[in-house]
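Every protein chain but one is kept in place in this view of the complex.
Let's turn to chain A:
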Amino acid sequence: MAEPIYTVASDSETTGEEKTTSTFPEIAVGIDIGTSQCSIAVWNGSQVELLKNTRNQKIMRSYVTFKDETPSGGVSNELSHEYDMLSGAAIFNMKRLIGRVDTDPVVRASKSLPFLVQTLDIGVRPFVAALVNNVWRSTTPEEVLAIFIVELKVMAEYQLKRPIRNVVLTIPVSFSRFQLTRVERACAMAGLQVRLMPEPTAVALLYAQQQQQAVHEGMGSGSEKIALIFNMGAGYCDVAVSAVGGGVSQIRALAGSPIGGEDLLQNTMKYLLPNSESIFSHRGIDEIRRMGLLRVVTQDAIHKLSYQSSVQIDVNLGNGSKLRKVLSREEFEMVNSKVFEKCENLIKQCLHDARVGTEDLSDVVVVGGCSYIPKIRNLLMEISKKKALHEGIDPLEAAVSGAALEGAIASGIGDPFGSLDLLSIQVTPLAIGIRADGNSFIPIIPKNTTMPARKELVFTTVQDNQSEALIVVYEGEETRAEENHLLGYFKIIGIPPAPKGIPEITICMDIDSSNMLRVLAWATLPGGQHPATPYMEVKMPTVDDGHGWCAEALHGKYGATMELVTLRKKG
């Protein structure tokens, strides 16, 4: 791998270790790296300001080109033509691939991107490569992310005339803790200490600030408001319900899924050119270019359909194949009905989990690149039984602005006008638990638990004289253990001989104020004054890439010999 011109610290596994504190000695900047666009913002002393690049853009494209072996990203680089992005040399959509293995449907769906995404379907990370002078140059989502971050950092340092060491980075709700470690690693490669914030919670914080400001200006009542936040970009759809009052955003519930504008785009491409997969199956330069052409044309059509009811498509894909068609908004909505259905389910689930009825909702805030799509807006108004959506929050700047606010709050600077008299109280976006009772996922810290949090649950053995227990930690919402994200595993050894069901194995999970997860486990015998085994305390996640293999191997090798069943929750 060629050395990039900028400094990226070594890609070592130890980077997460020194994340000792979440307080910042200086004002942290907010960064939003979306699947297709990225931006950076900072508290300038009186308000949040988005920084612009040399081309006067606040919202920049999230891509990296590898034209002469040396990568350069969309922050500093200017494409001579849109189609340059589709020559095979540009890598994008990496936010969708980070921390995912090649059995993940999201990875498989990325194979139609105009660069190389190869999968072996065995649970390892996919092979991603850019075409540079007819040679495939491999890269990783972490590297691409680090390149964006470095470019944004350099840009901010130049403009703010100070070094940037701390950043608040927004992330999708559905990211597992394993994916978070990959993002943290990318930040460490860029030499930054990071605090991660789910996107809709950043939007909720911005909303909280606006409400607070209205109170200060004598416009608002200052009473508690429940807001539904919906954020859908190119790669992810996230929903949050927040109870906002007194400048505090208490998240009540989160829901998220890796669906987004990219799915709308791919479904529409398939609809326009049904045999596109066979046409583009060999990845020659020509195929990549044609695939790229179709992509640009379709994207443009979707944009237009937000403002007009139909659009004329007319493109020469080369090789004698032409595409001429009128695409109507109805067709677009029909082709993507599954995606919209999924959005609807996420919203309903989030309201349900928050125990909030539509009559309790004060405002519905819709942000992200997909927030312009009429179908999405109608969906939200229908579900929330509202005639209008909340206005006054820029859909493309909301998340990064919220992140910049969080960065300012965390730095502890005061504001004479009380504009930073804010707090965002977070909840766990996914449940965390272990595998027990056969192949079930038993949550120990449930989803939507306010953080910091600590919970424990007692398990017991399934075999007589079982001396060891395998603790396999998962994160997710599925009932079957292996359908969740594997975070790590360890053994408790030396359980004293006893009939099955007698030893009490306590698993305690703790998420501290810097979002660090620790798992503590020990065994006792009834009536025993002391634990019968040494305490095991393990920081999670412990797994590395290739964790898809790992879970299967563990199950195959150990079967039921080290299993556990639940005994009870501890009072």
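Convention: a residue touches a chain if its C-beta (ideal position, glycine included) is under 8 Å from a C-beta of that chain, and two chains touch if they have at least 3 such contacts; residues count from 1.
Here is the rule we use: contacts and distances are computed from a predicted model.
S.K.: Unshown chain, UniProt name, "Ubiquinone biosynthesis O-methyltransferase, mitochondrial", "Casein kinase II subunit beta", "J domain-containing protein" or "Transcriptional activator"?
M.R.: "J domain-containing protein"
S.K.: Write down which of A:S337, A:T358 or A:S513 is the residue touching the left-out chain.
M.R.: Reading the full complex, the residue touching the unseen chain is A:S513.
S.K.: Just name the one of A:I59, A:A410 or A:M562 that touches the chain not displayed here.
M.R.: In the complete complex, the chain left out is touched by residue A:A410.
S.K.: Could you tell which one of A:G246, A:P374 or A:P496 touches the chain left off the display?
M.R.: In the complete complex, the chain left out is touched by residue A:G246.
S.K.: Give me the chain A residues in contact with the hidden chain, please.
M.R.: 21-23, 224, 243, 245-248, 250, 352, 409-412, 421, 423-425, 436-438, 440, 442-443, 446, 450, 452-456, 460, 501, 506, 508, 510, 512-513, 518, 520, 522, 529-531, 535, 537, 565-571
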